[in-house]
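Worksheet: the structure to be examined is printed underneath.
A single protein chain has been removed from this complex, and every other one stays in its place.
Chains here go by letter, A, B and C, matching the order in which they are written, and residues are numbered from 1 within each.
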Amino acid sequence: MFFASDNWSGAHPKIAESLTRFASGFAAAYGTSDHDKLIEAKFNDMFEREVAVFFVATGTAANSLALASVAKAGGVTFCHSDAHVNSDEGGAPEFLTGSTRLFPVEGDNGKINPEALDIAVSRFDVPSVHHGRPMAITVTQATEAGTIYSLDELDAIAAIAKNKNLPLHMDGARFANALVGLGASPAEMTWKRGVDILSFGGTKNGCWCAEAIIFFKPEMAEEMPYIRKRSAQLFSKTRFISAQLEAYLEGDLWLDLAAHSNDMASRLRAGLTEKNSTRLAWDTQANEVFAVIDRQAAERAREQGATFYDWLPPREMPHLLNENETLIRLVTSFATTSDEVDQFLKVV
Amino acid sequence: MFFASDNWSGAHPKIAESLTRFASGFAAAYGTSDHDKLIEAKFNDMFEREVAVFFVATGTAANSLALASVAKAGGVTFCHSDAHVNSDEGGAPEFLTGSTRLFPVEGDNGKINPEALDIAVSRFDVPSVHHGRPMAITVTQATEAGTIYSLDELDAIAAIAKNKNLPLHMDGARFANALVGLGASPAEMTWKRGVDILSFGGTKNGCWCAEAIIFFKPEMAEEMPYIRKRSAQLFSKTRFISAQLEAYLEGDLWLDLAAHSNDMASRLRAGLTEKNSTRLAWDTQANEVFAVIDRQAAERAREQGATFYDWLPPREMPHLLNENETLIRLVTSFATTSDEVDQFLKVV
Amino acid sequence: MFFASDNWSGAHPKIAESLTRFASGFAAAYGTSDHDKLIEAKFNDMFEREVAVFFVATGTAANSLALASVAKAGGVTFCHSDAHVNSDEGGAPEFLTGSTRLFPVEGDNGKINPEALDIAVSRFDVPSVHHGRPMAITVTQATEAGTIYSLDELDAIAAIAKNKNLPLHMDGARFANALVGLGASPAEMTWKRGVDILSFGGTKNGCWCAEAIIFFKPEMAEEMPYIRKRSAQLFSKTRFISAQLEAYLEGDLWLDLAAHSNDMASRLRAGLTEKNSTRLAWDTQANEVFAVIDRQAAERAREQGATFYDWLPPREMPHLLNENETLIRLVTSFATTSDEVDQFLKVV
Partner (left out) sequence: MFFASDNWSGAHPKIAESLTRFASGFAAAYGTSDHDKLIEAKFNDMFEREVAVFFVATGTAANSLALASVAKAGGVTFCHSDAHVNSDEGGAPEFLTGSTRLFPVEGDNGKINPEALDIAVSRFDVPSVHHGRPMAITVTQATEAGTIYSLDELDAIAAIAKNKNLPLHMDGARFANALVGLGASPAEMTWKRGVDILSFGGTKNGCWCAEAIIFFKPEMAEEMPYIRKRSAQLFSKTRFISAQLEAYLEGDLWLDLAAHSNDMASRLRAGLTEKNSTRLAWDTQANEVFAVIDRQAAERAREQGATFYDWLPPREMPHLLNENETLIRLVTSFATTSDEVDQFLKVV
């Protein structure tokens, strides 16, 4: 009953198998091998256009260096107040961009409110060295709240980005879960909406370690090789990333894994809704479920071996909990089983 | 005939196998799992004392963050002029330390000359905000020139570090090759000599990606968790590093791989010495060989499929080459075979 | 009728005179001359304890380097959402500290609400590399809203700082105005309240350029000489700062100038309150006045030569203005005259 995080799971057997297959032989290092180029071509196919692909070590690195590629002195980056860059990356986005300021914007359900965003960005309409200047907008898809921006909602954000002439970055740590939840194509959910740079995450969805920065306008990536190296994020044996991604993308394994993960979350939601002792804190569409339960029930579940985190209620829901209740986050993954879900529903 | 670099090789079968074995099940993320703790215990055993271990993504990250852990404003780091930190890390040591200055010190055979080091450090004996102040000394073992510091030579460097009250860092990207070449124990080659922080590299010696920073005085590592996270170097599924290192250390696989690699270099050296058309540029002890050969012979070997890099002659050897000759670097690895070596010796 | 900012004024004649007096002769550079030491001694007297004093070029530098002196990886600095560091320093605090995150805390009248501060800091009670860790609290005295923290209010903030073991910094760009407004001694308003580091500003109050960082625990300043030099903030001819400060402090000139400046603001407030067409947006105690006036009246005043800025209403006052009104900020200085105030009151 492991619902603490999707990064508590290991790697899918096909990923491991691919690593074994790629292990022998010699290949040029630092991303210049044929394997690497093959994977880049697959990304072109997947996104239906030429893209520039940069492997990095972590999702935090992907987000931070994506922003570093558009950094400028006094630059301000707009994000949701609960965005991973703002709350969970230990200052890496600031440090690796040479100190961008993150400007948190409110919005229900983990999604940036377009009106609030417009107001926030517009505060900087008059150029000023004192106040700083807008540098980028970043959205998280799926969000930290387990929700998914609709294509229309992405359009609304992208319209502001375009209007203000700002690059739009998408943190896709759970990109596949969002894609499956939305039933959209990779192109539809990204550059066709106006996304310029994507943090493409494979780690949470069955890889060991496979994170990439995707530039939809390759000319925006000219500085990236140097930025990546300077941040010590250039792997030597890049084959070990390529090997993972080859298996990951082959036969749409990645989408199957995400679909399974999302299904397990649906099963959790359905089960939790039926019970009297629990209720959903808000609806979610990806592989995260936020539930309100009795503290005692939470404790009981933990005693039975369930792992999950208590969560801070969002600011806009100050009255979510009564004093005996707690908010918990449950995350499913490719490795979650129906049995595990059912067992959890039983003990909670 | 792949002699371009040891990072052109893949992963040893046992490493791949271990990754497969670890792939299933759930484990706490971000270095807090039982697997991770097990590996840390193995490092304690190996080094015969309690150490603090931090996995990072690349050797460049290991070096840069090791230095970041002792960084201070105006800090100057002393290294050999051909050290990897100085010549091959794209500015990462400077960037990730908040701008330490690297002060290159000369020395034959890729080794810091202790007298030159003493003179260099002593230039800063009078504290001055203008000139900066010493912050660390870093040695590379084995060196970029394929040589190995003897224990006495390390003592001489360490004595200066101690005298000037400076932390001593060792870049061990080829740590195992040095250990085997020297016939010393890990403890003897590090903290017993006065080394405070070690970049422990497994990638070049048969891992996919296994780099760690080792602190021999764990109290020096207090800031490290935050420094690592801020630099986006904290893996989520740290198990994939632990899995590699478990197989790597098990039954001294790592030393066997390094011994093989060093042997292949010896075979190369012996063969090159025997031939009329080639000569060693200088003697080496680890898994790198530097040879002077006719440009035509080099071209011929490349046409036959051999890969290797041309190298810039060291400053202290201005007359190494005649006009028809070139200096080449040949690197062997765990995956190099005797056949491959012999074939190369034939075509060159 | 210059009310745009106190830094639109020039220098007090006594400051200029002192500069002339100090101009001849030779003195050791970089803050080591007898003049410099003399001024340091005066600061000791003024604060009734030994302090460490560092001149820097700007108020932004004073704030940024004060924070840099306590910076750590993943460090979070708590400030009021309208604080100068957060809104008006172009990212310098983040840049010069190696990327501290500024965590804005709400509070009426430009003052940090202690309860909100406690909640904000407590979010970080469980150490986490992901979320970051508290690094400092900074208050502005007088505030950007023209108000002054009472000694009790400072105590409340300081209690949290002490409880959470955080250094407390005070941005004293308008230190003298606050001191006079409060009728407190420098010691009472700073270290006796728990302030550890002060940005002491003289520029806005009649100097040309005189900003200093004061450490009330000199041992906290050990790194400061290197931090300052690395940030290019070490003047060579420090005498030109000492000369200003000598005149500034002599015979309490600085307090007289601040008293005059505050009086002019009182005169403005009184006059604006009496008029039908204007009202105070909120009460202020230092040398800033915030008034709600008809847009037409504002325009008229500008046509008559008055200079002042329109201001953004605070978030907690969304209904401050009707559609014909604007919020304006009026700042008085040592150079403001009663005539100027009266003339403004006439034309507005």
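Everything that follows uses one rule, which is that contacts are C-beta pairs under 8 Å (C-beta built on N, C-alpha and C of every residue); 3 or more make two chains touch, one makes a residue touch a chain.
Owing to the predicted nature of the structure, the values given are computational and were not obtained by experimental measurement.
Visitor: May I ask you to name the displayed chains that the omitted chain touches in the full complex?
Guide: In the entire complex, chains touched by the missing one are A, B, C.
Visitor: Which is it among C:240, C:254, C:290 or C:344 that touches the chain not included here?
Guide: C:240
Visitor: Just name the one of C:10, C:114, C:218 or C:313 that touches the chain not displayed here.
Guide: Within the whole complex, the residue contacting the unshown chain is C:10.
Visitor: From the listed residues C:101, C:133, C:229 or C:269, report the one that touches the chain absent from this view.
Guide: Only one listed residue reaches the unshown chain, and that is C:229.
Visitor: Tell me, which residues in chain A touch the chain that this view leaves out?
Guide: Its contact residues with the unshown chain are 30, 72-74, 98-99, 129-130, 132-133, 223, 225-230, 234.
Visitor: Contact with the hidden chain only, please: which chain C residues?
Guide: 2, 4-5, 7-13, 15-17, 19-20, 22-30, 56-61, 64-65, 89-92, 95-96, 203-204, 208-209, 226, 229-237, 239-240, 307, 335
Visitor: Contact with the hidden chain only, please: which chain B residues?
Guide: Answer for chain B: residues 73-75, 87-91, 94-95, 98-102, 123, 129-132, 312 touch the chain left out.
Just so it is clear, only the chains that are shown with their structure count from here on.
Visitor: Can you grab the rotation angle between chain B and chain C? Superpose on CA, round to the nearest 5°.
Guide: The C-alpha superposition of chain B onto chain C needs 180 degrees.
Visitor: From the centre of chain B, which other chain's Cα mean sits the farthest off?
Guide: Chain C.
Visitor: Considering only C-beta pairs in contact, identify the chain pair with the most of them.
Guide: That would be the chain pair A-B.
Visitor: Give a one-word verdict, same or different, on whether chain A and chain C use largely identical residue numbers at their interface, taking over half shared as same.
Guide: same
Visitor: Distance-wise, how many Å sit between the C-alpha centres of chain A and chain B, to the nearest whole number?
Guide: Inter-chain centre distance comes to 34 Å.
Visitor: Approximately how many whole Å separate the CA-defined centres of chain B and chain C?
Guide: Distance between chain centres, rounded to whole Å: 50 Å.
Visitor: Can you give the whole-Å distance between the Cα centres of chain A and chain C?
Guide: Comparing mean C-alpha positions, chain C is 41 Å from chain A.
Visitor: For chain B, which residues are shared contacts with two or more other chains?
Guide: Touching at least two other chains: 30, 226, 229-230, 234.
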